[in-house]
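A protein chain is absent from this complex, but the other protein chains hold their places.
Showing chain A:
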Amino acid sequence: MRLPRHWQLWAMLAPAIAFVGVFAYIPMYGIQLAFRKFTFQNGLTGGEWVGLKYFEQFFESPLFWTLMRNTVTISLATLVVGFVAPILLALIVNQVVHAGRKRFMQTATYLPHFISTVVIVGMLQVFLSPSSGLLTRLAGLAGVTDVNFLGDTSTFVPVYVISDIWQHCGWNSIIYLAALSRVDTQLYEAAKIDGASRLKLVRHVDVPALVPTMVVLLILSMGGVLSTGFEKVLLMQNTLNLPVSEVISTYVYKIGILSSQFSYSTAIGLFNTLINFVFLVVTNQIAKRVSGTSLW
């Protein structure tokens, strides 16, 4: 075999390929667990073949539609708002001229990213407590009384999404700021000479520069459309909001880890992954047609 021309590059890539192979591809043989009745004595691959039994069990479960609806609602809301917010933030930060202020704003917005989920949920519990919460009282002053933000089924998704945006918006905007810093300054000058206002500069210079980044990130996040933040949802769950907060991942945790239903939970996990994969492919195709940017 002839050594590839860029063998140095391949050598550098090798550890990454090996890593993905060992930790992503080899374990895939375990997927057959979803089609077998798992008994420990017979091992991972020795259980009785039951075909699609566990998938049918999931589809026929009275919880199926609730789980699907909750999961899609939470993740779509996070995806849409979480996609737009960092772009807006990046455009705003980019408008700040003073270097020191710009740095301060950037740091201040991305710091919450490093707070752990448990602490964030603890903070939500304190701020939103129906009897003593700071935000609940502020809402009371604004005329919104008798709302239990932590328990109401209609406020669970907004609380989840808004706190998520607050936490991750700054961090996610870094990649857009990087894209904006590469915009050729001649473009701004040319536009200004043509009489463009500040808003027009943003609209016709900045935004087009961001489109390729936006498309790639959108496709990537569509690949996780059914994946919700497991820890945060589980921590925020209580008996009042359970009808809207039970999602696929928390259900898999309860049924798979706590009740040892390994085959059943593997089947649900596999189903989840398949849906995500379909979304990824479809978004990619649409992006290719519409904007000419795509992953492959």
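In this section, a contact is a pair of C-beta atoms (placed from the backbone, for glycine too) under 8 Å apart; a residue touches a chain by one contact, two chains touch by 3 or more; residues count from 1.
Rule of thumb we're sticking to: contacts and distances are computed from a predicted model.
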- [ ] Out of "Extracellular solute-binding protein", "Protein translocase subunit SecD", "ATP synthase subunit a" or "Ubiquinol-cytochrome c reductase iron-sulfur subunit", flag the one the UniProt entry gives for the chain missing from this complex.
- [x] "Extracellular solute-binding protein"
Task: Identified contact with the non-displayed chain, of A:106, A:163, A:228 or A:284 - done: A:228
- [ ] Please pick, from A:91, A:150 or A:287, the residue that touches the omitted chain in the full complex.
- [x] A:150
TODO: Please pick, from A:10, A:40, A:104 or A:277, the residue that touches the omitted chain in the full complex.
DONE: A:40
TODO: Return the single residue from A:52, A:257 or A:290 that touches the missing chain.
DONE: A:257
Task: Where the unshown chain meets chain A, residue by residue - done: 23, 26-27, 29-30, 33, 38-41, 43-44, 57, 61-63, 66, 125, 129-132, 148, 150-151, 224, 227-228, 230-231, 237-243, 246, 249-262, 264-266, 269, 272-273
